[in-house]
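Note that one protein chain of the assembly has been removed; the remaining protein chains are unaltered in position.
Here is chain A:
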């Protein structure tokens, strides 16, 4: 079995989280007999190995100039580097054709436009497409576009949304790295599996004397993070705008390129110079240096406030039996360890800072001790354990491909279904009744029943498929239901639990739902409305139910949650309701 992974970074000298995860995937699959290769469209970095086994497409100066002009990003816009140059595109296609992989694994959606173009040009490819899903990127895009112009932000936001949505809808399987992400992607109706992030046993320590000398006079906490903007945002949010609460003999040891962000303007509103004086900048370290600091530091802080997925650093700190101060976002996927010795989870910045101070104060803390069952649980953090479901999952996908036999699956050669998205101001004319004032981010429902009126001029025969992106306001994390009706009856009932707030709801508009002008209405009935002010969630005194942030429209069925479809079953009861609504 052959795997080809595609990312926007090399993995032969793994340093940051994404590199470590993909590298681990290769190691684990190879140990199970797979052949693996990696292809990267990347920015060359100092210290990169000269000879690598990866298939590399380093971005050139001309492309950097292009990105500068459009305020583009080297990751999100990476696929264009291949797709817009015939020579490079053929070279990249030749890598796939020459290798003939069973599975192409996209760790992010960024290179999907290339794979999509490849599939269109090579319809006979047997490779199954897997979205490796390090995160739900659509939810993170805001964090990486701060500082860009409005136009650039909107372009990137839309591109990320479109790429991820299209890939999740078109791929053959999805591997998510946290239960939350898995739930999100399950709405696309694809085979999916959870493979949390893990850790390798600690490497041999290096530079021990150097780091022992540099940290000797201080109580220290370790923060390890790459230059991904949310890492700096989380650090500043949780540790605060002023680090003056750290005593003269207390320091945060920062490992990784996040330091370059913290040094630059934009993260701390003020006191940047002083705050940096409370940081020991360890730079980017190899595994040996990191192992040394893990041992020397009083503990590890995981101030993560945004993002999905599971955090490699959490696994690393847990497995190495170090005291931890973390947010619950950092513990995502590791919730079972939350009450382990030395683990403190705090989501309020002040409480987080108090826990950090307590950690720094215990400079001579004895080693943490664990119960035998806790020791066993910690061993499940190793990569071979966290990725154990991946190989069978990929085997099954590849087997499906074989049973369908050649020619390649019809869908793989077809262009994606034409889809239109209505969002922001395009939603305003659709708000018929039961809504608060229009807001570009999505108008909130004001009454239990809120109604959209839609027209599909010239739609012709056949159903129209919608996917409504709905977000409920549920500050008390109660069970909330939203029922969806069309004139023809109840379509579905969606139940929202404590934590899930957003869902893409599939709705089918049949010819019978539309009148002669191709107009129809959709009725959303929510079981509860809440007020932000009464739930101490701001000063807004309105009663809010849910809001619709976007509606996708297509002639083909769109992936989305159908919930309990009961079309027709309620015809007897919906009639009176509709009568009242009219």
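The rule is simple: contacts are C-beta pairs under 8 Å (C-beta built on N, C-alpha and C of every residue); 3 or more make two chains touch, one makes a residue touch a chain; residues count from 1.
In the analysis below, contacts and distances are computed from a predicted model.
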Name per UniProt, for the chain absent here [options: "Glycosyl transferase family 1 domain-containing protein", "Cytochrome c domain-containing protein", "ABC transporter domain-containing protein" or "D-ribose-binding periplasmic protein"]: "Glycosyl transferase family 1 domain-containing protein"
Omitted-chain contact residue, chosen from A:208, A:242 or A:424: A:242
Contact with the hidden chain (one of A:277, A:479 or A:495): A:277
Absent-chain interface as seen on chain A, which is shown: 217, 242, 244-245, 247-249, 270-274, 276-278
